[in-house]
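One structure is given below, encoded as structure tokens.
Removed: one protein chain of the complex. Kept in place: all other protein chains.
We call the chains A, B and C, going by the order they appear; numbering starts again at 1 in every chain.
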Amino acid sequence: MNYTPATPADQARMLRAIGLSSPAELFDDLPPSARRTHLDVPRALSEIEVTRLLRELSESNADLAHHPCFLGAGSYVHYIPSVVNHIVGRAEFFTSYTPYQPEVSQGTLQTIYEFQSLICLLTEMDIANASMYDGASALAEAAIMAANVTDRGTVLLASSVHPEYRQVIRTYVQGLKFSLVPDPVDQSGTLAPEHVRSHLNDDVACVVVQYPNFFGCLDDLNALADVVHQTGALLVVAVNPLALGLLTPPGALGADVVVGEGQPLGIPPSYGGPYLGLFATREKYIRHLPGRIVGMTTDTRGQRGYVLTFQTREQHIRREKATSNICSNEALCALASTVYLAYVGKAGLRQVAELCLRNAHYLAEQVQTVPGFRLAFDGPFFNEFVVRCPVAPATLNLRLRDVGIIGGYELGRDYPALNDALLFCATEMNRRADMDRLVEVLRQCGAQRAASGAVETGRADG
Amino acid sequence: MNYTPATPADQARMLRAIGLSSPAELFDDLPPSARRTHLDVPRALSEIEVTRLLRELSESNADLAHHPCFLGAGSYVHYIPSVVNHIVGRAEFFTSYTPYQPEVSQGTLQTIYEFQSLICLLTEMDIANASMYDGASALAEAAIMAANVTDRGTVLLASSVHPEYRQVIRTYVQGLKFSLVPDPVDQSGTLAPEHVRSHLNDDVACVVVQYPNFFGCLDDLNALADVVHQTGALLVVAVNPLALGLLTPPGALGADVVVGEGQPLGIPPSYGGPYLGLFATREKYIRHLPGRIVGMTTDTRGQRGYVLTFQTREQHIRREKATSNICSNEALCALASTVYLAYVGKAGLRQVAELCLRNAHYLAEQVQTVPGFRLAFDGPFFNEFVVRCPVAPATLNLRLRDVGIIGGYELGRDYPALNDALLFCATEMNRRADMDRLVEVLRQCGAQRAASGAVETGRADG
Amino acid sequence: MAEPLIFERSSPGRAAASLPAPEVPVVPLDELVPAAFVRADLPLPEVGELDVVRHFTRLSQKNVCIDTTFYPLGSCTMKYNPKVNEDAARLPGFAQIHPYQPEATVQGALQLMYDLQTYLAEIGGMDAVTLQPAAGAHGELTGMLMVRAYHDERGDVERKRVLIPDSAHGTNPATATMVGYQVQSIPSDDRGNLDLSALRSALGPDVAALMITIPSTFGLFDERILEVIGAIHEVGGLVYGDGANMNAMLGQARFGDLGVDVMHFNLHKTFTTPHGGGGPPAGPVGVKALLAPYLPTPVVARRARADGSLEYYFDYARPRSIGKIKAFYGNFGMMVRAYTYIRSIGAEGLEHVGEAAVLNANYLMERLKGAYDLYVDRRCKHEFVLSGRRQRRATGVRTLDLAKRLIDYGFHPPTIYFPIVIEEAIMIEPTETESLETLDEFAEAMLAIAKEAEENPDLVKHAPHTTEIGRLDEVAAVRRPNLRWKPA
Partner (left out) sequence: MAEPLIFERSSPGRAAASLPAPEVPVVPLDELVPAAFVRADLPLPEVGELDVVRHFTRLSQKNVCIDTTFYPLGSCTMKYNPKVNEDAARLPGFAQIHPYQPEATVQGALQLMYDLQTYLAEIGGMDAVTLQPAAGAHGELTGMLMVRAYHDERGDVERKRVLIPDSAHGTNPATATMVGYQVQSIPSDDRGNLDLSALRSALGPDVAALMITIPSTFGLFDERILEVIGAIHEVGGLVYGDGANMNAMLGQARFGDLGVDVMHFNLHKTFTTPHGGGGPPAGPVGVKALLAPYLPTPVVARRARADGSLEYYFDYARPRSIGKIKAFYGNFGMMVRAYTYIRSIGAEGLEHVGEAAVLNANYLMERLKGAYDLYVDRRCKHEFVLSGRRQRRATGVRTLDLAKRLIDYGFHPPTIYFPIVIEEAIMIEPTETESLETLDEFAEAMLAIAKEAEENPDLVKHAPHTTEIGRLDEVAAVRRPNLRWKPA
């Protein structure tokens, strides 16, 4: 294909206008020794060919429309109302850029204002920005913000925070001076406030937890906030915003910064991206908020309008004094979430969240009926839960794959002590019949192992 | 799902405003004996469920993205540039209606004006309308128009016109007094002008041919026009507009009315509809042209603008004096074709047509290398051709299906004398490898038959 | 901004499309087809991909549409077109199947058609349905051809007249004429019902049928519908029910139960398939058993396989059929959308549509009937017809002016000057998918315009003021027709 409209005649006319005889002269200022006009990539394809190629590549993946999936762990399979894609697919939204010129960008600006409002309502926080790259990088920026706000250097990071998020924080702050203190999780799957207290000191800028946490469990944020605030640290909470359709929002429980992964709100799994970093905090921290912010104001005729505001915080103007370098963000994903939240609305988000909760609890209950399988934690959970298995998790997942099911997340990857455990997730998209099939496979595997008496690599349960 | 936004409170407010106490009172004027408030159709589904249902239904069909297809016969598998669907999917186009109010419908009006222009350019006719339902109904309306223009009662219909088109003409005119004279086709697959001459008389309003005809062959329109015009009849030609990317347009060969099926121009096969009836003719017949017409004019400020025009021809105003009852037409399909033609353009349409021609001729040549298979006609053809087979066509198609190929059209359905024949089609979408696979299957079937000596239902060739 | 024609954007040698090279051996073209058959020139536009995208995207923005604007076009049922319908119709298993594929490879499509036939029959109270007609008018043609076939087959060949109310849509008389009948127009009485005595005096053994729209294009339900239909049946005539306005009847009464013998459905009205700037529509026809033999071929049927499972197929064995009315099987893409709609809102949704649509219409009528004359002041159904004659007489403001002024208020105008028997008609159909808030906003605009018509008639007479394009010279469009672009 070819997206360059200039014909040879056009090219000649332009060259003539600028007094050149060949396009090569346009590059006279390049060092000849470094010129290289040939690129070793495949030749151009026609639209028919490229479409066929991409279809074939895509069809060599097992897509989740055709494979029941019990993976969560930071990326969720939820229903995306048709309306969301129709709106997001409007060229006016996807082929425009950052609304630097508000008079011709009110569409984007108003939707961002609505997005900020929705995130505040969902989290019960005061202010929110226009988005971050994803949940992990939002959490890293929150930790940096907490360090700046408190002028302290230690981040207390719960081990029940998503392992990849913890890695990202580590990467982000390796250039800075503060350090991370991992904190173990107890039998309830949550963080004991007393335990947190024992780690707090004058240098702790913030305590970082996830809600629901990586194991699906629900920490007592209120109790944690009390403890954390006693030493002047901030409570930073990474949320699954969809869960907030049902759960008490962290803003009502004492959180100072709420970040999260917006993907469950109308964004497809897309093999891990693009997703949507949420970032909300208290009004007093407005000048510490990273990223873009849209505000409502009035125009010369007194009409309501929207603009990018507080731009003096940003790297455009502050340059080396900026605390974050984020520039382009996830605006279109924020739009998707805005449309999603408007569409499902008050009643719908609650319904979706309840369906997730109910399906996950049904599955958990059924799994526990299989001899040898038991839940690792006894605290309340939302739509994910950890199962200790009498058969190696990898083996179970292979067996599930044989019947077309994408199984759970193998926790041994990140938690050696949980190398016999799978993290299962259920959402409104999981059919009861598929859950029953999954349980049936576990039952067969369990029975086979019992029969053979074979020792699997997974830890046998007591 | 539910698309009715009134809440119980809204309903109560509205009822109060009109002085009613229950919605049932709105229907007091209906005869109680005929009231029936229950409908025996399935219960409502949520979006998740309805989407799943439709996906499952659709996946129980063998789609042509995954099955090489050698069917043509009035519906063609062509590439549709991505741009076409993006434009046609714009709500401003698909959720508006007939542009009765030009000030808020210039988008639709200008695209129809462009469509009319493109059809005139493609066919080399003077004027075109905004569309008919499909090729078949356009042809029927053309026959009626010819009868009105000439005030004659006989239509001479070539047997090489699509059998379904011929049936539709018959249905359309059964209420009127004119009659149809089928005309046989000779060994070249085309209509002999002398033969036509022998059927002409003072009551013949028009001669109707297809170009390329149903067998894929190319009639000598020029010679036919000469003969037809001698008795004052009109030459009506049904075209495959995509073929006109390569072929001499009927307007240059003496056609008086050119109709056609616009489906090859950017419209998916969709199991036979919606398609796009094309209708073009000479300027002098403007008041006989059925359907909507858009004209360019100026507004009060002297600006160029577009309006529906010559509406006095239409049933809105002429009522029982109208010669056609068409009201809604295929506007969105006309838009698709407009975008398609703009996109492929001068060079592209020619290229597509050439690829069709080349692929079809390659396939024809290969098929003829298989013992026992031969072309039924010896005249020039575009991208379809008739093959006489030594094995029953239905058997061949079944064998092709076994390897995932959708075979040719079984001509015995319509032409008993061709009950050993298949009509094959190739377009730019057929891969050489698939054509070779098809030929290989024919070869195997032919060989098996030769080996077994079995008598098939198909006529054995000489 | 004015958008040039795509032809005016053309530049020699520019191209958007790229096609693959032939995979087959390339032989000289004239070995494949004689040179006389090859055209010398193909004067199509030469533009780049961005040119195409920008041109049509800009043009699109020159339309208002349901998705941006309340669009109360009477008799057109401009209700919301669900997005999920569009997704369904674009699935490759529906969009990418060929009409002549073996039936075994398209069982999903056939099942969908079969079920849709069944649902429509139930909704219309009919015994059988054909999905083949492409539009409402096409359905009328199909239905009236069946009426004719029925009479003819019975040797009842003297039936020449079709009775049609004066309020009928123009397609009704045009259809009757196409089928070879004489049209006799029947006036309405002052309650908007068919004038029963006029009807009775028109009756006779040569009446082939009555074509009647239910509710009528006045938006009214004929209070003596059973008598009317009974009278036609008494003289051996059949009753054709134009179902364009059927939205009002959903969940209230079925055409079949009222005595209608043959009817059409407008999938693009009642069943939410999009209007597409003028189409594609779809106009399935339902019939009572007496007309079923005449249905176009094929119809979709179902049978049990040896293993008990169901198999769907086309039944072509219909010797008394009127034949085909369209190539293939109808506007399948529209069937997918209508099917999706019916399954989405289900029985409980369909049963509620009529009530909600009629309530919206009556509420709006109530709000407007003080400021505008009402054609007949009684309970309306899906729509109501106002008259602008008061404004016309008072200050010379015509209905056309009122309509144009509505554009300035951000609304698509209602249908105007139809039904033609009503002076300065303004036909308003809000549909059930519009909210009370929208109805109120529209009512406020209509009331404000009524006031403007009194106090500042010129403002209204020169509307619209907010559009890029002003009123267009339609006379010049006919006098000096410019119906296509021509190369220089």
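As a working rule, a contact is a pair of C-beta atoms (placed from the backbone, for glycine too) under 8 Å apart; a residue touches a chain by one contact, two chains touch by 3 or more.
Not measured: the values here are computed from a predicted model.
> Kindly name the visible chains that come into contact with the excluded chain.
Visible chains that the missing one touches: A, B, C.
> Taking the entire complex into account, which one of A:Leu355, A:Val370 or A:Ala421 touches the absent chain?
Missing-chain contact among the listed residues: A:Leu355.
> Among A:Asp256, A:Glu314 or A:Glu384, which residue is in touch with the absent chain?
Going through A:Asp256, A:Glu314 or A:Glu384 one by one, A:Glu314 is the residue touching the chain not shown.
> Of C:Thr118, C:Ser435 or C:Asn482, which residue touches the hidden chain?
C:Ser435
> Just to verify: which one of C:Thr68, C:Ser185 or C:Asn482 makes contact with the chain not shown?
Checking the options C:Thr68, C:Ser185 or C:Asn482, the one contacting the hidden chain is C:Thr68.
> Suppose we count only contacts with the excluded chain; which residues of chain B make the list?
Residues of chain B in contact with the hidden chain: 1-5, 7-10, 44-49, 82-83, 85-86, 91.
> Taking the full complex into account, what residues of chain C touch the chain not shown?
1, 9, 11, 14, 48-51, 53-54, 57-58, 61, 66-69, 80, 82-83, 410, 433-437
Methods note: only the chains that are shown with their structure count from here on.
> Based on the averaged CA atom positions, which chain is farthest from chain B?
When every chain centre is compared against chain B, the largest gap points to A.
> For chain B versus chain C, what separation do you get between their C-alpha means, in angstrom?
20
> I'd like the Å distance between the centres of chain A and chain B, where a centre is the mean of that chain's Cα atoms.
Computed from C-alpha means, the inter-chain centre distance equals 48 Å.
> Which residues of chain C are in contact with two or more other chains?
Touching at least two other chains: 14-15, 17, 19-20, 47, 49, 53, 57, 82, 84, 86-87.
> Which residues belonging to chain A are in contact with no fewer than two other chains?
47-48, 82, 86, 91
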